[in-house]
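Data block below; observations after.
All protein chains but one are shown at their positions in the complex.
Let's turn to chain A:
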Amino acid sequence: MNSSPLLLSLQTASIATLIVFVTGIALARLISRKLFPGKSIIESILLLPMVLPPTVIGFGLLYLFGNNGPIGQLLADWFGIQIVFSWLGVVIAAIVVSFPLMYQSASASFQNYDPQIEKAALTLGASRWKVFFTISFPLAWPGLLAGTVLTFARALGEFGATLMLAGYIPGKTDTIPLAIYFAVESGKMEEARLWVIVILILGFSSILWLNWWSKRNILSFRNSK
């Protein structure tokens, strides 16, 4: 058994989580508190990957990023980048399937405190950025952290969309879930079992840590509102 699926999985899940963390928080902060026409439609589109079968997401991504797809062609022409059957494909699939989890957690966290608090900060002379980093972000942090852990776990476990977009190329796109599937396919049950244990440990410990952390750090001001 080589260790490349583990490294590849951790690497892609980390990068996907980082990107989803920033974009999910930014979009949630921009959208969640505002009322505007078409809001439900935009939010439904953002959350759609959560309810669709991974194969449908994979099909959609293949259409967009395929060599003849609208985005795929642009990337190939301008930058010579190929997404299909590449490591980038693995990252993109992980981003798309895990984004709704971050968006939903962030959106709920930003609605979980009194909006007057931010307004008070504005009247005290703080810029919108300062208000975000000193007030909104810290107050939403427990929910944002929960969203981040879930995002990471989901990105780590992504299988269907990854297989359709990036395929199974040992040493290049073989994340743990794919390695498990193809080990079983080729009758290497011993190897499959090992990867299953690795994924179980990773998933279990991240949720265990999150639970422990939130019990310990549920900020005391929340209980006294």
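As a working rule, contacts are C-beta pairs under 8 Å (C-beta built on N, C-alpha and C of every residue); 3 or more make two chains touch, one makes a residue touch a chain; residues count from 1.
Operating definition for what follows: contacts and distances are computed from a predicted model.
Think of the chain that is not pictured: of "ATP synthase gamma chain", "Aminomethyltransferase", "D-lactate dehydrogenase" or "ABC transporter", UniProt labels it "ABC transporter".
The missing chain, though absent from the display, is touched by one residue of A:L6, A:L46 or A:I135; that residue is A:I135. The chain omitted from view is touched by exactly one of A:G38, A:G80, A:G125 or A:G187, namely A:G125.
If you put the hidden chain back, the residue from A:I42, A:I117 or A:I197 that touches it is A:I117.
If you put the missing chain back, the residues of chain A touching it would be 113-114, 116-117, 119-127, 134-135, 138-139, 219-225.
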